[in-house]
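A single protein chain has been removed from this complex, and every other one stays in its place.
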Amino acid sequence: MDLLPVVIFLQSILAATWRMATPILYAAVGEIFSERAGVLNIGLEGVMLIGAFAGYSVAYESGNLILGLLAAIASGILSGLIFSFFTITVKANQIVVGAAYNMIGMGITGVLYRVFYAESGRALSLKTFAPIEIPFLSQIPFLGEVLFKHNIMVYATLLLVPLATFVLYKTAFGLSIRSVGEHPKAADTVGINVNRTRYFAVIIATTLAAIGGAFLVLAYADQFVEGIVTGRGFIALAVVVFGGWSPWGAMGASLLFGIFYALQLRLQAMGNIMIPYQFLQALPYVVTVLVLIGLTKRRVQAPKALGVPYK
Amino acid sequence: GGQQATEAPKAEEPTKAAEAPKAEEPTKAAEPAAEVKFKAGLLAPGPVNDGGWNQTAYEGLKKIEAELGAEISYVETEQSPAAFEKALRDYASQGYQFILAHGNEYTDAAVTVAPDYPNTFFFLSSSRFFDPKVPNVVGLNTDSSQPCYVFGYVAAKMGKGAGLIGGMEIPPIAEAFTGFINGAKAVNPDFPVKVTYLGNWTDTAAAKEAAISYVDGGADVLLGNADFATQGVFQAMAEKKVMGFSMFGDNTDKAPESILINYLSDYGEGLLEIASQVKDGTFKPTSNYEFGLKDEKVMWLVYNEKAATPVPADLRKEIEGVIAKIASGEINTLAK
Amino acid sequence: MNWVNFRARLKKVFRSAWTPFAAIPIALLLGGGVLLLAGYNPITAYEAMWQGAFKDKTAFTEVLIKATPLMFIGAGLAVAFKCSIWNIGAEGQFYAGAVMATVVGIYLGDLPRFILMPLVLIVGVIGGALWGMIPAYLKNRFGASEVVTTIMLNYVAIYITGYLVTGPMIETKGMFPQTPKISAAAWLPRFFPPTRLHIGFIIAVLLAIILYIVIFKTSIGYTIRAVGINPIAARYAGINVRKNILLAMAISGGAAGLAGSVEVAAISYRLYQLISPGFGFDGIAVSLLVNNNPLGVIFSGFLFGALRSGAEVMMMTAKVPSVLVYFIQGLVILSVVAFGAYRATTKEIEE
Partner (left out) sequence: MEDIIIRMVNIVKSFPGVQANRGVNLEVRRGEIHCLLGENGAGKTVLMSILYGLYKPDAGEIYYNGEKVEIRNPKDAINRRIGMVHQHFMLVPTITVAENIILGQYPSWKVLNDMPAVYEKIEKLSKDFDLDVDPSALVQDLSVGEQQRVEILKALYHGADLLILDEPTAVLTPQESEHLLGFLRQLADRGLTIVFITHKLEEVMQVSDRVTILRDGKAIATLNTKDTNPRELARLMVGRDVLMDLKKKEGQPGNVVFSVRNLRVTDERGLLAVKGVSLEVREREIVGIAGVSGNGQSELALALAGLIDCEFDEITLNSTPITKKDFARLNHMGMAHIPEDRQKMGLILPFSVSENFIAETYRDEPFSKRGFLQFRTINDYSKSLVEKFSIRCGDVEEEIANLSGGNQQKVVVARELDRRPKFLLVNQPTRGIDIGATEFVRQQILAERDAGAAILLISTDLEEIFALSDRILVMFEGKIMGEVPPDYSLIEQVGLMMAGKSAVHA
């Protein structure tokens, strides 16, 4: 049998995997901070949309991707402030605020996009972050294509995950976050400002989610469209749980999701398998559930104070 | 005219409005049309700025506004059948004479509502509906399979394999793809053409990935028909430097070297004729409407001269012939 | 029944239910600012919205129709949430119910009306309940988080529906992917024709009341609440926690499934690929907005129905794009919860 098609098949899937995983991973790593601090944000979808729009519009107007990214970050911070204000200061139910934020994200980006772009008749695409071919490494057969021909925002996840792990486990701030989500009263009694810590954690979360959203327009597709996030915020929420609230776990979970998403696209493109394409589409979701079941031994508990406003 | 204006609110009481004689009246009332506000409404199943399916309808509506001085309005309906009927009634009861329901998912709702509003015409896009029992519901089909037949023809002449990326499996999409496949097979029965559905209309990233996946698998011609998400296909064409086509608009700037042919359509041009008859009260449908390459003002093809490998002149000649045959009906682009 | 007690509780429910309405003006004010910025006249827009929801009998019944699935789903979710199970999967359970109802409505279409009509609803309940019990089972058996499994199962249900309506159950190959109409014998009766108000609305209200009674007045509800608050103490008291998790998910999923079957049997008469515009997700807010009180869901469901219904007319007559309506809706929810949370600091309103 000829091996070459199989290798190309695998290479094609694996090269797509990391890209597909990246936006989810950004949002999930962020959400880990928030959930570890006890705040559940199901509004990630909205945050990502706003990030995508902010990133797009500034990058488009200024012609500068970095400015776009900064704008996305700013939008993430703003989203975080709003979300925190309602969930931490006002102590409103986190899930409701999250649901509302999804609607707000959909609404505000839709309106702004229509007012400023859709009806302008301008050419709307921008130049995305180009793939960087790592010298020599990218020439390695197979691996080169899979690992060393991505753009900067994809590579950045290699920095993001260890960095997030470091902050969570090796800094005083990370320690505060983990305590505040587990036993906020205990943290309070040693002088940690629970609410302020949560504010910061939420802002980290929304900022990273916004970057994940911006990734879609600055480093993946090259244009904003309404609803571009397409459920990635929800997948990120699942990835956080699936990855056991750890950044490396989230990386594994989002790569797993990415690989099966890429696989299903590839299988559809092969066209000669007799499985209805809807079953292929469902594949990444079914696999996630199956793997989750397979991981029964590893009973990672959610942070105890998750979803509970303090005082 | 005055008569009609006072009549419109009454349409809320459909039983009365449905009485036979009144259905005739618009014809008579047509002469002093100046005072009658002609109103045209659109039900779109998605955002009207999608650069694709919904936008063609919206632009058509704007054409009616510009040319006929109509008052226009659109609503992006929830994808729930509960919403369809209500939206249709809302327009009809406000005295809209021309309602375009942009997709044949609205068929049930239109057929249910139409008898209650005999002075309103309900047009269904991508539909071949016509039933003399409900004469004010009319299907309008822009046959995308025809330009796509040409695309397939060109693809098989110039490429090694083609990948088609659709949003969801609905007739306008599936028929377009059937046309493409038929066109390709007409050149080379063994020419590989595969279809991928994304399951949504918004995931540009997944569309791009699906397109790349084709290229990795050896295809060198791409066609996206997935609304918003199509943007990702254009981007993949440009990045991977393969050939491709564009539907419903000129997208040359998105993949200047890749796009060989743009299929442009002006749905408004097709609607205009009908709408002006509706406005005048002379519209008497006897069948559904079918727009194709024969209607040169409604759909036409534009070559991209700047493409890396523009369609060669001799092939263009051939295509002229193909188009003529399609227009004359000699070629059935939807043949099984 | 203890009448005085009942009245006192009813009063409490009203007290918690009017909060949403009190908070709306604030949201509308904020939304008005954005409307202005986007270049629309907020007064015209809101007037259109009001007209859309309350102009006449027809408009009002449309509000109720839109509220119906949200009431079903919200009331069911209230039960799951009271049991501390985070069911994000009502969307998928809605599809499961719709699919089952359609299958029965088509393939058993020859059954007499008095059997078929209830049967369609019952299989909808069963479909939703079973789909909801999968995550419950996985949680009990493997400790798999329902947050993950319910989200994933939403996609699976939607894709299965897509397969059915584009494949084996399609009405006419090559036409719009939809199943044939279900047998007319299965159609739910409508009252006040020509309005579309159907008996499903009454069922939804009844279900909300029943679930309220179940949750707060019966021993089953007691166990569900106890499990939701302190599963260890519940087990100590001899309550079977796993069984109750299954039960709560069955109720919650069953209600969502019922919503799906009612939507098919009363409105669409057939199945489409995307038959729900996100009812399952709106239902989460509908329930939480009133602190997971099934009675309150009647009000919050109505509120959402009115917003959605009014929004359409706002789009038609004031030409405000529908996306802006999402924004206003989000604002309404935010101000309602904020208002509610503020009130809760003075006195917790629940049961």
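When the chains are written out, they are named A, B and C in that same order, and each has its own residue count from 1.
In the analysis below, a contact is a pair of C-beta atoms (placed from the backbone, for glycine too) under 8 Å apart; a residue touches a chain by one contact, two chains touch by 3 or more.
Every value quoted in this text rests on a predicted model; they were computed, and no experiment measured them.
Asks: I'd like the shown chains that the missing chain touches, ordered by label.
Replies: A, C
Asks: Could you tell me which of C:115, C:184 or C:229 touches the chain that is not displayed?
Replies: Spelled out, the listed residue whose C-beta touches the missing chain is C:229.
Asks: Can you work out which residue in A:31, A:45, A:182 or A:226 touches the chain that's missing from view?
Replies: With A:31, A:45, A:182 or A:226 as choices, the missing chain is touched by A:182.
Asks: Against the chain that's been left off, what residues of subunit C make contact? List them.
Replies: 2, 5, 213, 217-220, 222-223, 225-226, 229-230, 232-238, 240
Asks: At which residues does subunit A meet the chain that is not included here?
Replies: Its contact residues with the unshown chain are 170-173, 175-176, 178-179, 182-183, 185-192, 200, 301.
Following the convention adopted for this analysis, only the chains that are shown with their structure count from here on.
Asks: Looking at which chains touch which, would you call it a line, ring, star, complete or other?
Replies: It is complete, because no pair of chains fails to touch.
Asks: Per the centroid of Cα atoms for each chain, what is the distance between subunit A and subunit C, given in Å?
Replies: Each chain reduced to its C-alpha mean, subunit A and subunit C end up 28 Å apart.
Asks: Give me the residues of subunit A that touch two or more other chains.
Replies: Correct list: 110, 114, 226, 278, 281.
Asks: Enumerate the residues of subunit C that touch no fewer than two other chains.
Replies: Touching at least two other chains: 159, 162, 166, 321, 323.
Asks: Along subunit B, where are the residues that touch subunit C in the complex?
Replies: Listed in rising order, the residues of subunit B that touch subunit C are 12, 14-15, 41, 47, 73-83, 85-87, 89-91, 93-94, 103-105, 107-108, 116, 126-127, 168-171, 174-175, 199.
Asks: Under the stated contact criterion, what part of subunit A meets subunit C in this complex?
Replies: These residues of subunit A touch subunit C: 42, 46, 86, 90-93, 95-97, 99-111, 114-115, 226, 231, 234-235, 237-238, 241-242, 276, 278-279, 281-282, 285-286, 288-289, 292-293, 296, 299, 302.
Asks: How about subunit B: which of its residues touch subunit A in the complex?
Replies: So the residues of subunit B touching subunit A come out as 47, 49-50, 163, 192, 194-197, 199-200, 202-210, 212-214, 216-217, 219, 228-229, 231-232, 234-235, 253-254.
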